[in-house]
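Dropping the structure in here first, questions after.
A single protein chain has been omitted; all remaining protein chains appear in their positions.
To keep things simple, chains are lettered A and B as they appear, and every chain counts its residues starting from 1.
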């Protein structure tokens, strides 16, 4: 199978993720969409690794996974404490940092 | 002997320092310290005078170099004193009259709680005035010049609690500053022209420079003289200066300081001799002022202001004479000295009258005082005869010489100047007779009515005129003696002329009219002036309230509207100017900067709105940015 098709899939997943980040208000959904985007990138890395015949892409994919895992931990903690303090998981409600 | 010169100045300077710094401890003896040191200065002056007389006429210049004052490359100002016949004359006049007036003030200021300070200022004045006449260069002269201005400022405003006195003092200083500007520009011109401003080098190099330069220097010196000597157009301060205590008016604003302008012109004779245009302007200023002062003097009801007008007019005579060149210098100084005697005497007399009249100055509330103050009457009367030029008295000799010299100027100018001087003589006779009649003759107007006399300055009610104590009358008597005999003494064998000639030079003019004719004409003017005054103020009673008077009288009462002109143009104009500049500074100059700041503020305020705190809008801009970057990369690759 032509590896380029996997790239199309990655692009599609990335776009879905990005759209989700932009249009959804629920922090959990936004978060999941970000994960989707990250994984789209991972997919692309792996495909490139396969196409170029070296391991660089796969290594980076592992890195990304580690970072994503760390991010999930921190991000979910933030979301949980936000939800506790304002009883909502909407990202638009957390706009107090503006001037 | 040279070493004594500095002592002349040091004595009164020490007095000023001790009295002003010494504080209340010295209140009891302060006036005697002041008088003692001023007399000490006079004694030193007399010693020096005797010393000078012992030398030959050409060898009467003493130079004392104290130290180098301001040395900057070619600009070398020294503290050097020069005592020659001209400065000697002034030294004797200043310290002599000064000491007498110190003595007088002991009595006059007896009840003033700040008497010590008054004597401190008087001593300061003496020191500055002596510095002025003893300086050997123009910059040092300038120090004395402004020093007397300061002393005059302090003394005019001595009764500072009166707003009028404080205003008058400020006005005197400011008008003088305008004149001082002239002196400082003159010094700068001298420095650029001669590379020096010491008398010797400047006068020595007059020949090597252009007449235009010299005229400019001359005119600037004249501006300075106008300020200090209250000549038109800078005369307006002198009338107001009468707010000061009367001894001050006598010493500073009659006998000595106001004549400094004449000294300056005569001292700079070398410059003026080589600049005929400047000389012409000097004579015009003198001629105009002598009429101006006389007219003002005719209309004033305030005895001191009438005398101030007279002072202005008499100095006008001196300036006129000084402008005539070598034919007039000596007579200018001679008139200056005799004027110093009789005008100081007149002012002290006026002070004595005021002393006995609860400080009333309005002559319309005097009258018949000769019975109550005989000594004042006699001394004042002698001064009066001297100033109108009664034959044989001081004023006669000196004024007559000036009128002669004016005619001797020759040409149309000579006739105009001589004519002006003659008219001035008539006016002098008129206004002085008026003062005399209103004060000492006629009915006793201070008694009449309860209300009119009751609102005297101190509010003591009806005055009880009385003769002043001896400490005040003795100086008046001495000055009266001077007023009577000085002119005769000076003219005996042309003594004064021979004394001053080596410094100022002298030449006889060629008068189109004989000396006898001039004297005759002067006498006619005198008689006319006295007669008119008698017809107006002697024959019929003087009204207690001033009549409305003719247009000229009303204008003269207001100093010929010159003050009003100053007020409208300079004071009002200046106020508007400064006020609008304050506005401009705040709105425009500051506004431009603040505007720049504000526009940055506005811009950032608008940019700030992009930071709305919504995470998703940030995400949009991130995506937008990323998309742009990608697009740009692709575009670059395509190209």
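Here, a residue touches a chain if its C-beta (ideal position, glycine included) is under 8 Å from a C-beta of that chain, and two chains touch if they have at least 3 such contacts.
As a convention for this text, contacts and distances are computed from a predicted model.
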| item | value |
| --- | --- |
| Absent chain [UniProt protein name; select from "NADH-quinone oxidoreductase subunit M", "Phenylacetate-CoA oxygenase subunit PaaA", "ABC-type polar amino acid transport system, ATPase component" or "1,2-phenylacetyl-CoA epoxidase subunit A"] | "NADH-quinone oxidoreductase subunit M" |
| Which displayed chains the unshown chain touches | B |
| Of B:71, B:374, B:410 or B:541, the residue in touch with the unshown chain | B:71 |
| Sole residue of B:150, B:378, B:513 or B:561 that reaches the chain not shown, by the stated touch rule | B:150 |
| Residue among B:63, B:166 or B:281 touching the omitted chain | B:166 |
| Chain not shown: contacting residue from B:55, B:177 or B:608 | B:177 |
| Missing-chain contacts mapped onto chain B | 20, 67-75, 139, 142-143, 145-147, 150, 153, 157, 160-163, 165-167, 169-170, 173-174, 177-178, 180-181, 184-185, 187-189, 191-196, 205, 208-210, 213, 574, 577-579, 581-582, 585, 589-590, 592-593, 597 |
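Just so we're on the same page, only the chains that are shown with their structure count from here on.
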| item | value |
| --- | --- |
| Centre-to-centre distance between chain B and chain A (centres being mean Cα positions), rounded to whole Å | 95 |
| Sites on chain A touched by chain B in the complex | 18, 21-23, 25, 30, 91-92, 94-99 |
| In the complex with chain A, residue positions of chain B that touch it | 608, 611-616, 619-620, 623 |
